[in-house]
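Missing here: one protein chain of the complex. Every other protein chain is in place.
Chain naming follows the written order as A, B and C, and within any one chain the residues start at number 1.
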Amino acid sequence: MSLKLVFLGRLADAAGAAEREVTTVPSIAALIAGLEPELSTALAGPRVKIAVNGKIVGDRAVFTLRDGDEVAFLPPVSGG
Amino acid sequence: MSLKLVFLGRLADAAGAAEREVTTVPSIAALIAGLEPELSTALAGPRVKIAVNGKIVGDRAVFTLRDGDEVAFLPPVSGG
Amino acid sequence: MTADVRLLAGPFDAAAEIDRFVAANSDAGGVASFIGRVRPGGGVEALELSHYEPLTLAGMQALADEVENRWQVTGLAMVHRTGVMLPGEAIVLVAATAHHRREAIESVDFAMDHLKGDSWFWKREKRAGEWHWIEPRERDFSDLARWQQ
Partner (left out) sequence: MTADVRLLAGPFDAAAEIDRFVAANSDAGGVASFIGRVRPGGGVEALELSHYEPLTLAGMQALADEVENRWQVTGLAMVHRTGVMLPGEAIVLVAATAHHRREAIESVDFAMDHLKGDSWFWKREKRAGEWHWIEPRERDFSDLARWQQ
């Protein structure tokens, strides 16, 4: 009945940990909205990509989450 | 009273040796003309460069040779 | 040809990797390579690379496939560190053999540009005891843009 969240790069600082378990919700919007406001803001930006079970999500508005999914939040990668 | 000739690449085959001593002559034209006909032909081509004492000769027609000079005959270098 | 693509959590000897690559590709006429290291000096005490295994390694494999599609490479190695590295330690090694020298060199150039500017790594540097995240650089985008003509 839970989702595993993975926070990469500076998002791990914002979340206070690299991983977290949360109760399953059906949509990515609901997932983000359910987190503390600062973290929620950090994750909602258009430059943060999201991967579910290791695959980048194309249109997060229509993606349905399922129990046990691993949801990774990926900020822009670092340069050279 | 002599010049040292150095033959590089396939010109060493044409000369039968990589080096040779000859009596000093004043010009490069005279030097080449004094060698056996086949070698002379091989050396006279425009693609053969000439170095005297390690420096490439620009205009061979006006160059004056001196006793003890080392005259190197350089065919086109090989590729990759 | 199978590319040798690895993520390593601990230090590696880049010159020894080149030696091994040369031996493993004994039929090749030439080997181009690039070793990237943590630059000593400049006040960086340590560098940390985070990765997300399902994407990072898969991305490197996809990059290796793209190199193989673009050039006639006969051998390809991409070895990348993760975790905390100290100044002087190797971060990345790319080595390639190809049918022509320039293809091998271009393959390495291409792979390095994409590993640096288009891979799933997050980097932070420790300076004066404090960690600082590294943002994307404009230069990385312009390096990448060269290959999109």
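We take it that contacts are C-beta pairs under 8 Å (C-beta built on N, C-alpha and C of every residue); 3 or more make two chains touch, one makes a residue touch a chain.
Keep in mind that what you see is a predicted model, and the values were worked out from it rather than measured.
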Report task. Name every displayed chain that the left-out chain is in contact with. Result -> B, C
Query - Residue of C:70, C:102 or C:127 in touch with the missing chain, whole complex considered - result: C:102
**Report entry** Residues of chain C (touch criterion as defined above) contacting the omitted chain
**Finding:** 14-16, 18-19, 22, 26-41, 88, 100-102, 104-105, 108-109, 112-113, 116, 139, 143
Report task. Spell out, residue by residue, where the missing chain touches chain B. Result -> 6, 8-10, 12-13, 51, 53-54, 56, 72, 74-80
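Convention: only the chains that are shown with their structure count from here on.
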Report task. Please work out the Cα centroid separation of chain B and chain C, and write it as a whole number of Å. Result -> 51
